[in-house]
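Only one protein chain is missing from this complex, and each of the others stays in its spot.
Here is chain A:
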């Protein structure tokens, strides 16, 4: 049984997230944690906008908050978001990783250590390579790795970097991602059939 979905997204993120999150059903079984790269002085527009459109609860991640299913937690601007082993959220202002704070790698690595094979990692559009190492961690600890099909990404550098580094389980076009993420097989680990990416 998968418990959590971690999402890394950078340039082009507003469109991508707006395409995915509103299509997820109420009571979606996974908790969703998102790092969207943005300037540290950014306001809360992204979170409020997505929450208005979605039936799952979209909120800014808070310190020591317990992680719940059907909730989307967005890393606050200027802070790394991490998952503690007791499934609560942590924030830090440690140095940037891949020039990024929040960093996707930081979230993915800590989530992988916590959720192990009950974690799904997803890399979306972006112009750098943050998240590739993190997605590798997700795989190394038994999780499921998804990447947005590069030709459907506003900026394809980040998905391509992830595909280059990681033995991903599934590459999915943007418009099919919401449907893929709500498929029954994401509720049952045992029924997951790994699909290899065609080289």
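As a working rule, a contact is a pair of C-beta atoms (placed from the backbone, for glycine too) under 8 Å apart; a residue touches a chain by one contact, two chains touch by 3 or more; residues count from 1.
By our rule, contacts and distances are computed from a predicted model.
With the options "Biopolymer transport protein ExbD/TolR", "MCP methyltransferase, CheR-type", "Pyruvate dehydrogenase complex E1 component subunit beta" or "Cytochrome c domain-containing protein" in hand, the undepicted chain maps to the protein name "MCP methyltransferase, CheR-type" (source: UniProt). The chain not shown here is touched by just one of A:67, A:83 or A:155, and that residue is A:83.
Chain A residues in contact with the hidden partner, per the touch definition given at the top, are 62-64, 76, 79-80, 82-85, 90-96, 101, 106, 109-110, 113, 116-117, 140-142.
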